[in-house]
Each structure stands twice: as structure tokens, then as C-alpha cells.
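Quick one: the structure is below, questions incoming.
Note that one protein chain is taken out, while the other chains of the complex remain in position.
First chain written, first letter: the chains are A, B and C, and each begins at residue 1.
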């Protein structure tokens, strides 16, 4: 339930209402949208909860139900779409933000070269993995702290923001001290413990859709982060697992308009993981922009074929630049 | 295997080669691409077939293997992309062709109004179902012959081509005499008997991808039609069945660049069935164009909410017009 | 809706009720279960239909709604489970019926040898394909009429019933004149035209679940057959298409108790197609019996490795015999 409050409700009246809810073991969250205050009851209700009495509270304009199981992620709580601003760069709100870089950070030179290329082509965020979630324990697991250090230097030099995946609560502080955005990968989308700890850092979180996560599952996972009080969640569609194995995953672009309808959170698309095939990255990137996505995450490597991981889905700086140039034209025409 | 023949190979030498193949129980198909003749062996080979002797035939420039199980649908046989031209209207070849109309033909007035609207907005082909494949035998099964008659009149009046689904070999002649393009629906994609009979009409065939068809299955189904000697096949991506049930199907837009890479056949996208939700039709239509599709199939009804079938995924003429106008701008910018 | 009639309702009163329904354009079907008559309204109802007036008919005991979209297939219409009896052999009703034989009929000797083996091991129905639905038009398409003739002889000699797939309305009469049970394959499960024509032959129909058919889709397909007045439908679970490609399909054994709960129709399991791997056939056959299936369909060939089609999932007569022996012990213990 959401209590929409009248304009000019004094703060002490709001406090009294909050106290009343707390007394009833209900968890109410105060929301402000364009000067309008509401209190959303996000937990504590059961079949015995009686909200009828609140009809008498003079500062309550009306009471509306939640139609979805997620609450803080819903448009019921926040009609306007969320925009995340970091160092003057924005995600959401009409911008088309491109995050690019190698799957794994492999060397100082590799990340530095990639950063130079992607910055020149118009990306604003550098991606790179230092701790890698690999299906096999025998595959390269990333450079760890050293990799983060290389990435931090490269990002700073080229005035890029940075994003890197966190797999373990243990590494959270280390990663949070080196990058601007924390990524939670598809395999950890329902690692609820990690979601909560990552949320508590206060850093923006890039949350990737799980391989078999429905839209509801995805938004409920975002809710775990939002519940910590951290509102900076970026959703990322990266393909789901289906019977079709020609592509690594099936990129579900309808997720873009649907998640924008259900939620105020920005949503970007990862066509590299979403297809697993290098030559499909540009057409799916164009399609993502046309579907209304707020941005992209793209795997780029100075020498894609020498990439230690995800080589088949990684594009070269040249392909990236051509693609970015076309995306800019599309964005200008399409979003006018 | 494909025998690529030397330029200037005389016809009687080609005939001798064909005779030799026939004698070996091999089925060779003569192909001409930009003046270059080849003979593709599409069936009859087994582990005992010995093609080494052909190395001695002087008119054979080289012998190449098929890398895919489909042959006539492959780019190995036809490098340039196929274009279908009917009454001066084209499908494929840089055009962006829009087929639009109601799910079911419901009355003369309904199909006439729809035709007027979609023609005015820029569609060139009228769609409408007269024989409907319904999951339930208790649902409306279509107006049959009467519906085809209404559609034929409406299409002619507005100078539109027409397309309608055929479900039964028994109805083939009737439908073929009223419409320009025969549609084979997703549920019948592997109704091999229907594929062959439809192919033999010589009419262009719009073949929809089955709900659980891989790209290989899809192209093998097209191969059944092509084998009849009818080269006019249009592929249609219309969503696959996955675990996500918020949408009716999961629209797989990566199918567009993949099928264009594997095959020379044109491919269009049906965002109406691909999503099942009216408000997703425009964004997915834009995304389909951006992914490189050769066109769209869209369900439009003068009064979508009164539509007897597929109401939830049918858009109004007004929405259609707005969408078409944006598609034209995108097409101009994007395909320059 | 179902009108449950009082005991001793005279026939002329039933007729009067039927006339009234017909006058209202409602299609009512008379059902008799253990001496109790009911009339099920299976079609014609819309939002304007007013059944309140029937409350006044003295012979109507009560009116119950259908809770499922399928009607003739439902337990609402027929509580007791259906049993099909042919030449003293039964399917359903506590029997455990095994249908066995080669994927394709390849020669008179092959089908005769197989028939001898499977009859000796306890199978009562011989399976064999004469018209084969092959993904590729270049694969072996079956021996056709000649194959049917071979199978008919072999079945007769070994006192087996026979079942063979029909893919085309055109072949219906031919196949129906040679075999006891008509099979409709997974790819044709929603070939509604074929379902109806096959139903009209009056022969028992073995209906295989489509690769991506939900339980609802499956029962609605059965409904198309039942609607023709032919009550002899046998359902067959044969695996669905999922992301797991190690097996050809994912055998969904929960379908057995679920379909038995939703429907009175017998249900058998095909572990050959359900797994695609020979060594999985026995364990999945045991599991199917334990889950409560009414029988099995198994691919057996005198020389599995030489099988023209489906070799990888075909078992030898020796394996079949060992498996049958264990199934008999299990059946005795389990169904006591």
C-alpha cells in the first residue's frame, strides 16, 4: 500500500504517521516525488493488517495498492525515470551511455590501450573483469587486485568511469575502492547476501539479469539492493538461456520497454554476452538503441582473437568505432 | 557438394555432367549466379559415393562442400540476397516491406477500413486470416472463403498485395486463387506435406518460425519448399517459446542477422505475435528495422479492443501510422 | 457448463432440453457416466448467454462450470479413466501396454524379425514408420505403402496390433486400412486439419505431445479429435525442448500424473524420443511405469547400429527383453 499525502503536510504529522506504522510493525518508506510526499508500506503486512483506520488521517489524500510484488523498484513509488549522475556523466534520462572494455583485464598495456580507444570513440565508462566467474575452476580467474589497479589508472587517464564485477563479499571493499560502479553478474543475480552487502556500499550497482530470471525475479533482485537504501541500480539485459544454442544466449530486447514500464530504473543491454558472437554485436546494439535502451555494455579488446576469455564475442576497437559512429547518428535522429 | 563450372562451359557438357550424376542416383541442381554456372548435389550421397572421378572433368573449376545441412536455402548456392518482386512491389533487396491487417477477417467493412488505413500509412501488403489455427476448437475459426473474397476486394481497391494463412492442403487452391502470398504458420512449420504442396503452387510463401524451431529447423523447413522448385520463400521471425511468460513469446531479433548470414532468403519480423502485447509492437518494430530486417508483419484493427482474436497484441490505425512515420525516418537515416 | 440431470430423467425431457440449447445456438453433448446423464455445453457460449432460465428445468439436478478450457478431454465430463480395447488387447485401465518396433520400416525381413522379438518379450503393439517426418528433405522418407504392407503382415503373424504415423490427410485412408492405431507426431500436434480428419476415421489415435506444447495445448489438441465423436485418444509424452542439449529432449514424467488428473485419457511414455540415447531407455521406462504411465512406446531394431533413422536411441531385442522382464516384475509389485 502507498499513502499519498496531501501537499503541505507538516513534517511532524508525517512523523506521527510513521510512528503509528512502526507501532503496527509495518515498514513505511517516505518518498518524495516532485514535491509530493508518500509513504509506501513495503513490508510487515499480513491478512490481519487493518489499514481502514488510516482513512481518517487528515493528511492522507488517498491510499493505493501495489500491483506488483516489487515496491521500491516500481513506478508506483517513483513515476519519473531514475537518472544516475557520476562525475558529470549520466546513466538514464535520455542519455545513451556506453560501457566498453575487455572481458578480463590482462595487463596494464591491454587495459590502457582499450581505454584510449573506447574513450576516443565516445564510451564514458570502462569495463574490465579482475575477479572472473568462470564455469570451470581451471580457467583464468582474473588478475585480482593488480588488475583493479591497472584499470583505475587507465580510467583516470582517459577520464572514464569504471565498472567491474564483484563475486564475493570479501572483495567488496577492495573493488569499491578502485571502481565507480559495482557489477553483479548473471550467475549471482539471486545471491541475496551479495546483493545486500553490495547495496550497503552506496556505490551504483550494475545488476545483470540471470540466465533464467523472469522480469519479476530480476526486479525482486533489484529490490534487495534498493532495500538497503541505495537507489543507484542499473539493470542489464544480457540474454537468457533457451533451446537455441547457435547463439550463446537469446537476447531478449522486449525486456527494455517492459522493464521501463514496470520500473523507474535505467536499463542497458549487453549484446556481447547476449549473442556470444562478435559479428552480431553491432546489429543487436543498434536494435537495443531502437528499442529504447539507456545504454550498452560492450566487450572490446585491442586484439580480440588473443583475448583470454570471451574472444568469440569481443570486437576490435575499429569495429567499436564504426558502431559508435552509427549509434550517434541513430540517437540523434531517433531521440529527437 | 557443389561443382563450380568454368566460364563458357557449353550446355551439352553441362547436360553430360547432369546425366552422369543421374546415373549415380545423385540429384544435381543447376544454378546460375551472375553468369557463373554451378551444379549443387543436394541429395543421393552416402558414404560410398565417390566424387573423385569428377576431378578429371575439364569443365569443373573446383568442388566445394556444403557446410550446412540446408542447401538451396544457403548462401553457398546463392551469394546475393534474394528479392521477390510482385506487381512492382519488392520484398528484400534494401526495401523495408510492411504487411499489416487484422488477425482475422471479420467482415467486409472491417477489412476494407483496415486496408484503407494501412495503405495510407505506407504498408504494401494486406494481411488477414480466413482460416484460423486456434488452440481451442471452440474458438472462432475464421470466415473461410467469404473472408478471402472480402480481402481480395479490399486489397485490389487499395492497390495492396495480400497474404493469408493456409492450414490445410485442401484449401490451397482456394486461398491461392484469392491472395498473392501464402502464409504457413508457426504451428505448421514442420507440416512437411503442407510445405511441399504449398511450394508446388509457385506462389511466394511466407514461412513463420515454429515456437521451438532452431535456426537449422527453420531453414530445413524452407528447404522443403525450395526443393519443389519454388524459390520465393520469405522467412518470418515471430518469437519463440521460453520460460518467460510475461510476453506471449520471446522475440529473437538476433535471428535477423544470423539468418541473413546463413541464407539468401529475405526475413521479416512479426512483433505482434513476438510479444503478444500491443504497447511493445512499436519499440520492437523499430528494433527489427535496426537489426536489419527486410520488413514487418503487424496486426492492425480499426477497433483493436473489439478484435475477435489477438486483441491484446493488435494496434490501432493511429498507432500504426505514427509508427510507420518513424520507421520511414529511421529507414532513410539508417540505410543510407 | 455441465447440466447434471436427475436420475430417471425421461428421454423426451432430455430431447426437449437439447432442442432448447440448439435453439440458443449452444452445442450440448449428452454424456452418460454410470447411469447418470449430463449435458455438457462445449461451445456457443458468449458473454450474452443467459443460463439462469435453466434453473427452472425440473430434470436438472445442478449446473457446474468447466474449470478448464478443454471439455471432452476433461474429468469433469468423464470421471472414470478411459480404456481402449482392440482385439482383446487393452490400453489404460491398469494394463501396462508396450508398443515397440523400429523407427522406420526398412524391409520385410527387418519388420518381421522385430515383430517376432517384441511379441516374444511381451509387447502387444508393433510400431513402425512408413511415412517419416524428417527435419531434412534429403533424409530417408520411408517405404510408404510397401512398408505398411510389410508391417501388416508381420503384425498379423505375431498377433500384434499395429501403429504408424500419418503426416498427410492424403495418406489417411491408406494407413487406416493397414494399421490399428494412427499416430500423430509431435511436429503435427497442432496440425488441426490433420487432427480432425484423423478423428473422423474412428480409429484410435496416438497423439504425441509437441516439442513446446504445454499440458493445456496438448489437451486442446486432443479435444480437436474428441470433437469429431472419436473417443479413442491415447496421449504420449515424448520429451519437450529445453536448454539441455545433452539429451535430444527433456522427458517430462510429471506429465503422467498431471494429465491423469486433468483428463480421463490414457497416457503412455516414449523414452526413445524422450532422451535420444539408447542407454537411457531402460531407466526412463522403469521411471515411467513408477510414475503411473499406462504404457510405453519403444524403438527396437534387430541391429540398432544399422538403423536408417534414430539409431542412437534404438535398443536391441536383447536389451528390450531384459527391460520387459524387469518391467513385468515392477508392474506386479507396484500395481498390486
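By our rule, a contact is a pair of C-beta atoms (placed from the backbone, for glycine too) under 8 Å apart; a residue touches a chain by one contact, two chains touch by 3 or more.
What you see is a predicted model; the values in this text were computed from it and never measured.
**Q** Could you tell which one of B:85, B:159, B:177 or B:245 touches the chain left off the display?
**A** B:245
**Q** Which of these touches the unseen chain: A:106, A:180, A:223 or A:299?
**A** Checking each option in A:106, A:180, A:223 or A:299, the one touching the absent chain turns out to be A:223.
**Q** Which candidate, C:194, C:236 or C:280, sits in contact with the chain we can't see?
**A** Once the missing chain is taken into account, the touching residue is C:280.
**Q** Specify the residue from the set C:91, C:205 or C:240 that touches the hidden chain.
**A** C:240
**Q** With the missing chain put back, which residues of chain A would touch it? List them for me.
**A** Chain A touches the chain not shown through residues 42-43, 69-71, 133-138, 167-170, 187-188, 190-194, 210-212, 216-217, 220, 223-224, 227, 241.
**Q** Mind pulling the chain B residues that touch the left-out chain?
**A** Its contact residues with the unshown chain are 241-243, 245.
**Q** Using the document's contact rule, name the residues of chain C that touch the chain not shown here.
**A** Interface with the chain not displayed, on the chain C side: 212, 214-216, 240, 242-247, 250-254, 256-258, 261, 274-275, 279-280, 283-284, 286-292, 329-330, 333-334.
Going forward, only the chains that are shown with their structure count from here on.
**Q** So which chain is the furthest away from chain B, centre to centre on CA atoms?
**A** Result for max centroid distance from chain B is chain A.
**Q** Where the centre of all protein Cα atoms falls, which chain's Cα centre is nearest to that point?
**A** Central chain: B.
**Q** Would you kindly tell me how far, in whole Å, the mean C-alpha position of chain C lies from that of chain B?
**A** Taking the average C-alpha coordinate of chain B and of chain C, the gap between them is 33 Å.
**Q** Taking each chain's centre as the mean position of its Cα atoms, how many Å separate chain A from chain C?
**A** 49
**Q** Would you mind listing the residues of chain C that make contact with two or more other chains?
**A** In chain C, 241 touch at least two other chains.
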